[in-house]
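Dropping the structure in here first, questions after.
Excluded from the complex is one protein chain; the other protein chains are retained at their positions.
Now for subunit A:
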Amino acid sequence: MFDFLSKYDVLGAFWVTVQLTLYAALGSLIWGTILAGFRVSPVPLLRAFGTAYINIVRNTPLTLIIVGTLLGLSQTLGVTMGTNVLDSQNFRLATLGLIAYTSTFVCESIRSGINTVPVGQAEAARALGLGFGQVLGVIVLPQAFRSVIAPLASVLIALTKNTTVASAIGVAEASFVMNNMIENESDKLFLVFGVVALGFVVLTLPTGLILGWVAKKVAVKR
């Protein structure tokens, strides 16, 4: 019943999914934190940029962004992402698109975390003579991060599933192999769906459980 699976590199495809998720998660955590910094900064221009970026990118469908990286960035503007091999170029473009998109959600999560830190903390830090960077980096963000582990876990799970959109530009991740299987094994449609769905559950369920435990562990007790 499951012997058709041996014809396809299902594990390899899920490995690509994992790689996409990890790179995009790392990138969007960094870029999202910077964006959150922009949004609470005292410089009006940075605040305006952060707000505009988030409202535009967050409200654009992910498929549009991913396909846009290929058709617009790569094929029209000629950005090659430092490689001539199509497969790795597509992988990098997809990672870039995922970072651009996911970072908006990361940013808003972190910003909500910043709001959980009592104003007195920042005021006390300023009274001690710390500058904006120090207040944010040393006092506010460490406390903010500890309270947003659970929402960030949700973002990470959403990101894991969003990687399937990368197949739109030919990255050979899980849903790409699924499409190949559907084309060739049309008699086993539901089995194919089941296998891929199970693969995603295996990836996302532990993510949620572990990060949920971590969130409880590190939460700031107030």
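Just so we're on the same page, a residue touches a chain if its C-beta (ideal position, glycine included) is under 8 Å from a C-beta of that chain, and two chains touch if they have at least 3 such contacts; residues count from 1.
Just so it is clear, contacts and distances are computed from a predicted model.
S.K.: Name the omitted chain as UniProt records it, choosing among "Glutamyl-tRNA(Gln) amidotransferase subunit A", "Integration host factor subunit beta", "NADH-quinone oxidoreductase subunit M" or "Amino acid ABC transporter substrate-binding protein (PAAT family)".
M.R.: Options "Glutamyl-tRNA(Gln) amidotransferase subunit A", "Integration host factor subunit beta", "NADH-quinone oxidoreductase subunit M" or "Amino acid ABC transporter substrate-binding protein (PAAT family)" considered; the missing chain's recorded name is "Amino acid ABC transporter substrate-binding protein (PAAT family)".
S.K.: Which listed residue (A:V57, A:L70 or A:A153) would be found touching the missing chain in the intact complex?
M.R.: Selected residue, touching the omitted chain: A:L70.
S.K.: Looking at A:L5, A:A150 or A:I182, which makes contact with the chain not pictured?
M.R.: In the complete complex, the chain left out is touched by residue A:I182.
S.K.: Name every residue on subunit A in touch with the hidden partner chain.
M.R.: Residues of subunit A in touch with the missing chain: 67, 70-71, 74-76, 78, 85-87, 90, 167-170, 176, 179-180, 182-187, 189.
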